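Only one protein chain is missing; all other protein chains are in place.
== subunit A ==
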Amino acid sequence: MRYFLRKLAMFALTLWAAVTLNFIIPRLMPGSPVQAALSRLAGTGQTVTEAMKRAVEIQLGLPHTSLWAQYGDYLIGIMHLRFGMTYSITDVSVTRAILAAAPWTIVLVGTSTVIAFVIGTLLGVYAGWRRQTKVDSAVTIGSTFFSAFPPFFLGLLLLYFLGFKYHMFPLTGGYTPGAVPHLTLSFLGDAVYHSILPAVTLVVTSLAGWVLGMRNNMINTLGEDYVLFAEANGLRDRTIALLYVARNALLPNVTGFGLALGAVIGGSVLVESIFGYPGIGSLLLLAVNNRDYPLMQAIFLLITVSMLVTIFVVDLLYGLLDPRVRGT
């Protein structure tokens, strides 16, 4: 019980620190983000209502009130999920814009993360078990090579060759333009078809982490005494590798998997933008290019908080799975 309480306290503290940091960053920056945001808001041609102005000021800093009062307003706004209006998209609140984009990112990046974890871990198990063979070299060198690719660059290459040159995949978007997102089989099929290239990009560039992590753990575990003992007992090679070694070597990778899931929402900014995918990453870049600070702040907060929540949950699960952790 003490373990869980301590984790909870730690989580609350980190959450508070992250939220506060999100408050401080725009106020530390040179120039006046508020002025820039307001003039930008006026430049969009909408009539700037007093409420919109106030929302911007609460998030980015008010020139006249004290910092503490601003901080209080900011915290209250967050608790009510009030983030003001975005001016990148007309007549849409920041909250609605984010809610519309989040499912796309969660499905695309979430699925890619799971696929990369499963494929990478299996490859790592095999490479570690059969180390110093041709397969081991091919797996290790191949995944390492692709991990050196900036994801957006691999995305561009795939887009050019498979999309533009050979017309095998669509060039942009999360679905065929004109289609209305709803839950029918044909729309889902269309969405999956559009997500293949970005998903391949994300999987291929992140494979190496899982492969190398698992391979190293396998090799370390294979050197343990109990493996030698199992060999001396005449157990079959494959039984040892899968039941004795892989199971024990898996734990660090599982921790990593938790972290990777936490990074899902913020993990694909450039890839989404390359493929014109309607997710959080594209929204963030839209906000950045339009100097849409309210939207930018809210997205950054969402990315951070989702990371923290996931880590918290993973920590709790870990405590349940491995009693040793609770003791420390």
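As a convention for this text, a contact is a pair of C-beta atoms (placed from the backbone, for glycine too) under 8 Å apart; a residue touches a chain by one contact, two chains touch by 3 or more; residues count from 1.
Heads up, the rule we're going with is that contacts and distances are computed from a predicted model.
In the listed set "Stage III sporulation protein AF", "Protocatechuate 4,5-dioxygenase subunit alpha", "Copper-transporting ATPase" or "ABC transporter permease", the entry agreeing with the UniProt name of the missing subunit chain is "ABC transporter permease".
Screening A:Tyr71, A:Phe153 or A:Phe187 for touch with the missing chain picks out A:Phe153. Contact with the undisplayed chain is limited, among A:Gly72, A:Pro103, A:Gly189 or A:Gly223, to A:Gly223. From the options A:Gly120, A:Pro198, A:Gly266 or A:Gly279, the residue with contact to the unseen chain in the full assembly is A:Gly266. By the touch rule set out above, subunit A reaches the unshown chain at residues 13-14, 17-18, 21, 25-26, 29-31, 33, 132, 144-145, 147-150, 152-153, 156-157, 159-160, 164, 216, 219-220, 223, 262-263, 266-267, 269-270, 284-285, 288, 291, 296, 299-300, 303-304, 307-308, 311.
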